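Shown next, in structure tokens, is the structure this report addresses.
Excerpt of the complex: some chains, original placement.
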Amino acid sequence: MEELPPALTHFDAEGRAVMVDVGAKPETARQAIARGRIVMAPSTLDRIREGQMAKGDVLAVARIAGIMAAKRTADLIPLCHPLMLSKVTVDLTPAAPDAVEIEAVVALNGRTGVEMEALTAVTVAALTVYDMCKAVDRSMRIEAVRLSHKSGGKSGTYEAG
Amino acid sequence: MEELPPALTHFDAEGRAVMVDVGAKPETARQAIARGRIVMAPSTLDRIREGQMAKGDVLAVARIAGIMAAKRTADLIPLCHPLMLSKVTVDLTPAAPDAVEIEAVVALNGRTGVEMEALTAVTVAALTVYDMCKAVDRSMRIEAVRLSHKSGGKSGTYEAG
């Protein structure tokens, strides 16, 4: 018989959703890295790369959108704590023949981790690529959005396998 | 030699990002359906399903987060038009043994499509599932976020293949 995992947080003893108390945790330096990818027609990727050479750069707009979204995470995810992020970077890299790889790095000196901020930055950057290219390619897909690395805090360092 | 697709919108003749003018388009009834999935350990899915029977329902919180995010799309995606959505639904369905399937339906009487609103609802619902289960499973992945259906407007009906 399979054993259940430890109880989900974000619920109190009676099973009601709560924003858990992190007030007793020490402030430590924390970092999270998230990754994802948006897959598209090869001709769409060609078009994005063309733009990079001109001034109209899809990836630059998506980078800004991802950074701004990281700062809005607590507005979007109901039980996330508001956090004073100390660093956000988002990188989008064409991966021939048919994808753009996205990576976000978020850091904080604080009482709770920043993985949701990194994941939010990746997904909003991907959505922005979709928005700017949808007139030429409606079949793009966002794939493999996941936590890649996490450090700081009691639970220690996590590296995706 | 492969031919390039038609030019990306969201850029003017000199390649600068713009929010394109939709003022001359007629108001029509428009709908978009987006889908995606969050993949997890089977034991995490068991835990979510347990909660459904109690009051602590991960999927209910994620549904609300997705609906609210659809309304914030123009705040998040730089070149999206602000829209008065007339309907948003988000459904999350456990898909044994190891995933939750997510579908968002968004409708509008307006001058531009609502695919970004539907895609945003799906991704924020998925991120909320991640947030609420991350204490027991950090290796969850968001996969296959895509437009499934789009109707209304000049470009006609689109159905994902």
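A and B label the chains in the order they appear, each numbered from 1.
Basically, a residue touches a chain if its C-beta (ideal position, glycine included) is under 8 Å from a C-beta of that chain, and two chains touch if they have at least 3 such contacts.
Here the structure is a predicted model, which means the values were calculated and not measured.
Counting every copy of the one repeated chain, the full complex in this structure comes to 6, with 2 of them shown.
As a convention for this text, only the chains that are shown with their structure count from here on.
If you average the Cα atoms of subunit A and of subunit B, the two centres end up 15 Å apart.
Looking at the complex, you find that subunit A touches subunit B at residues 2-11, 14-17, 36, 41-44, 46-48, 50-51, 54-56, 58, 61, 64-65, 68-69, 72, 75-80, 115-116, 119-120, 123-124, 126-128, 130-147, 150, 158, 160-161.
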